[in-house]
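All protein chains but one are shown in place.
After this line comes chain A, so read on.
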Amino acid sequence: MPIFIDRRLNPKDKSLGNRQRFLRRAREELKRSISDQIRTGSIADVDAEHAVPMPERGTGEPSFNNAWNSGRRQHILPGNRHFSPGDLIPKPGQGGGAGSPGNTASEDDFRFVLSREEVLDLFFEDLELPDMVKLNLKEILAFKPRRAGFAATGSPTNINVGRTMRNSHGRRIALRRPKQAELDAILQEIATLEVVPSSAAARQRIAALREELDRLERRRRRIAYVDPVDIRFNRFDPRPVPNVNAVMFCLMDVSGSMGEREKDLAKRFFVLLHLFLKRRYDRIEIVFIRHTHLAQEVDEETFFYNTQSGGTVVSTALEEMHRIIEERYPAREWNIYAAQASDGDNFAGDSERCIALLNGKLMRLCQYFAYVEIIDEREAHIFGTTENGTSLWRAYCEIDLRWPNFQMSRIATPADIYPVFRQLFGRQPAPLKRA
């Protein structure tokens, strides 16, 4: 007899360590494909699994191999139907002859799936988020169990006694389980018969009764009082902890001065805010407002990929945002977040109007308003954190001083993005405002 070992319950994912090693090795290339996907995909898709192609560099496993395009060799093949010795067969295309392995189709030519965690890891690497924040963002929403009917399986602590006994009762009636009272009645009758002197009829009657009693008792034993099929458990459904809704406004200047690099940085900035909100709120809506000298609500595709010519009047975007809030997102029901990205250009004199708008209306309605000015890497050295700069920057500095929920920063690389949100991530992770 052989030895049997049941390995099914052994820890799974034995190769997880190997996978991690592999990802570490291919990190640079994977990071590039993830950034590409983030650049081309939509903001909300970052927080999911991604399929990426097999990285080419660093993951090759070379060895000495015979080259297929040299020398003389023989192929032995089955299934000859009409060939005779000496027949010539043209080779199919380039490479080897009939039957030789295909040209270069190799194991390495495939896509594989990175989990949400791994995607976020790669995404965060550029952003240089502190570990605490990373952990927070990667966390999955909390769930709370809620009563949801009954189930036939469950843990003993969840037994629903009322329901179980009702089932048991019904089953006992249906299967005619003898009641205790019936048994008692027969016993009683036997007892009364036994006290009087025995006659043949009485003895027969007693025997019959005993047999009946025996039968009933056997039946009682066979039909259990509470059978496993009767048992019902309380069922609990995990429900996400209810959070209130949030709306996120993405404002961006799309005039000609915003190039590919600027838009990419802006997108990362929006993605990070979205990730943060997604973790904290059940339902997030994103509103994209682009502006030149006119502002307009658009879909994500248009927002990032269409350019428009025109001047730059920032206040139009703020007005549009205000209009949309009034129309669709009453501040009592929605947490309003706004993120604005711009290169700092503004129409002369318009900055004053922005200050008025923000001070007078918007900052009261918003939970949080973040502004980034995307500058050249060379400019970063010159400006630093000084207050000098474009008229818009100077105007926003004023607001920054007055409102604690306003944040602003100049960014030149992805690593600069996080500090903008530092205060936001520093808060307690409870919902900020209840409806």
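Points worth noting:
One rule holds for everything that comes next: a contact is a pair of C-beta atoms (placed from the backbone, for glycine too) under 8 Å apart; a residue touches a chain by one contact, two chains touch by 3 or more; residues count from 1.
One rule holds in what follows: contacts and distances are computed from a predicted model.
Chosen from "Hydrogenase 4 subunit B", "Branched-chain amino acid ABC transporter permease", "Response regulator receiver domain-containing protein" or "SpoVR family protein", the protein name that UniProt gives for the omitted chain reads "SpoVR family protein".
The chain not shown here is touched by just one of A:75, A:147, A:176 or A:222, and that residue is A:75. Panel shows chain A; residues 1-8, 10, 12-15, 17-25, 54, 59-81, 83-91, 96-100, 107, 110-112 of it touch the chain omitted from the view.
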